[in-house]
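Quick one: structure below, then a few questions.
The complex is shown incomplete by one protein chain, all other protein chains being positioned as in the whole.
Residue numbering begins at 1 within each chain, and the chains themselves are lettered A and B in the order written.
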Amino acid sequence: MSRSFQFSFLQALTFGVLLFMALPNLIVLAISFNREATLAFPPSGLSFAWYLNVFKTPSFAVGLQQSVLLATVSSAISLALGIPAALAIVRFRFFGRQAVNVFVMAPLFVPEVVMGIAMLLWANAVSTISNTTTLVILHCLIVLPYVVRLVVANLQGMDPNLENAAMLLGARPFQAFFRITVPLIGKGLLGATVFAIVMSFHNFTATMFLIGSRPTLPVAAYQYIRTENDPTVAALSTLMMLAGILAVYLMERWIGLERLVR
Amino acid sequence: MTLSLSFKKRGITLTGLSVELQGKPILDNVDLEILPGEIIALLGPSGCGKTTMLRAIAGLQRPTAGEIVVGGQAMNDVAPYRRNVGMVFQSYALFPHMTVAENILFGLKMHGVAPAERQGILEATLSMLELGSLRDAYPARLSGGQQQRVAIARSIATQPSVLLLDEPLSALDKKLKDDMRNELRNLLKKVGMTAIIVTHDQEEALAIADRVAVMENGRIAQIGTGGDLYHHPNCRFVADFVGYMNYFDGRVSGRSDRSVDLDIGRDRSLKARAAAIAPSQDDVIVAVRPEAIRPVVNATPIDREAFNSVTARLIGEEFLGIITNLRFQDDEGRELLVIRSGHDNRTQLRAGERYALIWPIDATILMPTDAS
Partner (left out) sequence: MFARLMPYTLVAPALLLISTLLMGLSSVLGWSFQGGSGSEAASLIQYENLATNESYRHFFTYSLWLAAVSTFVALILGFPVAYYMEIKASPHQRRLIFAGLLAMFLSDYVLKMFGLILILGRSGLVNRLAMGLGLADSPLRLMYNEFGVLVGLVSGILPYMILSLNGVIARLDKRLQEAAALLGAPPWRIFLLVTLPLCIPGIIAGTMLSFLLSLNSFVTPMLLGGGRVDMIAVLIFDQAINLANLPLGSAAAGVLFLISGAVILLLSLLGDRYQKRFQR
């Protein structure tokens, strides 16, 4: 008797907490179809007008462009820098390896606001650098630790003798890397790419410090929420949620969700 | 079936080869001369540096000192992919995303062999190792023995003149192991490759190799044919590693042209051939293999010029089928093992009785004491 009560109590608690976490998203979903130009719940009727409005709002268009640009460029750069670094950390034993390991993870330990103001001051000091370039650097800094960590985990799961075997069969180091290592950790790399894109796309706080005339999408949404009072943002949120679900799905397929967080 | 590529036998010479890892000497001044086409087995306990030696020869591990010469060419500064040295890894290291055929073709592609010729070599290799039916299978689907054959096929397809095999048979069960070691030897001899094969298993080493090198703590303790190591081990380590041995601490008490007299305490003495010992040494270890000894009834007359003898009491007997282990204890409390053929029941032995243990002077082995 008491056992089944405990069980159902725990279950109820669990689903209560999960509901609490999911509720904001569900409400947004509902409101996005509201007929009226209010954010009141429950919605008064069904309409798709706000979805159209998302695309007609100039700041969202600019934001989307800017966010996509930042996400693609900074994740490409982070991969280009992170993969070799991960290779060095896993495949080589060299003086200062541990220090490098800590150093590459350093951005994880810097609060976002501090990172924001730091890069603002850095850009001021360099002075000739454009806003967008600084943002790219900032996003690379934010994403790099995750990329390195994921690639390191993937490489560690691979028998290093596979590359050695390839080399003894006549493959140059880069051939061994592209013909053996890349295909074997390929899914992991794809997962790392998606993760990098998502992290960059959603960054808000540090990004706020460096926004010039062109906001990113989350910043545009933030500004819209603070000034306007209609469901357009709800429609935008729903679209971004769909993109998020797609990202989760891809990551589940490519790296396995549990591997990502542990 | 032989492969069609032109093939040149190459020997291997290691001079003063040393490897240090994290300040610890792993290989310590190793000298080794391997003739072209010869098969050498590396035998030694875990952690003695066998894998490290193969890795150094393959170019996967930089030596801290010493020279590696293959086929007359100094290899120290040659990258692994230019050494033309094949290696079969202990874990096989088959490329999991490639089929058997693709694994075998990989090296040929890397060497720029023309497609038509590649195909021919692939077929020849597949049939030589009886892998034809598995050509499109992925490694994960193969049994241990099949994976091992693919690993060997892949490493010989490019016709390396030197093949390094790191415990290639360790993953197989006893029966398959026995079959494979003969096949492996025949294959290597047929192609004429110079090979180093690492193993933990002395029987395997003796069966496959022309010569066996016994390693201890990063050094080669002794190298020679199975017979050399068995009948003339140069130290206790080798003697113990290859079979079982009985020991006496001895002191040289007299020398003649043909033999030395050895004092083993309590006025007992043994003889050994003079050639078995360096003339300067006095303290020695006297040793004899258990199957060289024959127990006889105490009163039996013995030719003291041809045989050594000690008296000992039978304290235990284990019948093991082909052989019987007999344990004796001599008057000084030393335990001696005697191994007789299981069919040898000409002498009925009784536990607790004293017998004379006799063995030929020729079978008496002398070794330096451990201290020297």
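Simple rule for what comes next: a residue touches a chain if its C-beta (ideal position, glycine included) is under 8 Å from a C-beta of that chain, and two chains touch if they have at least 3 such contacts.
This one's a predicted model, so the numbers in the text were calculated from it and none came from an experiment.
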Can you list the shown chains that the absent chain is in touch with? A
Of the residues listed, A:Leu39, A:Ala61, A:Ala76 or A:Met158, which one is in contact with the missing chain? A:Leu39
Touch criterion as defined above, residue of A:Ala49, A:Val62, A:Ala76 or A:Val100 at the omitted chain: A:Val100
Can you name the residues of chain A that touch the chain not displayed here? 3, 6-7, 10-11, 13-14, 17-18, 20-28, 31, 38-42, 77, 80-82, 84-85, 87-89, 91-92, 94, 97, 100, 103-104, 106-107, 109-122, 124-125, 137, 140-141, 144, 148, 198, 202, 204-205, 208-209, 218, 221-222, 225-226, 233-234, 236-237, 240-241, 244-245, 247-248, 251-252, 257-258, 260-262
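Assume only the chains that are shown with their structure count from here on.
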Intercentroid distance (Cα basis), chain B paired with chain A, Å: 57
Residue numbers on chain B that touch chain A, as the complex places them: 58-60, 79-81, 83, 85-87, 89, 91, 93, 95-97, 106-107, 110-111, 154-155, 158
The answer for chain A against chain B in the complex is residues 159, 161-162, 164-173, 175, 179-180, 183-184
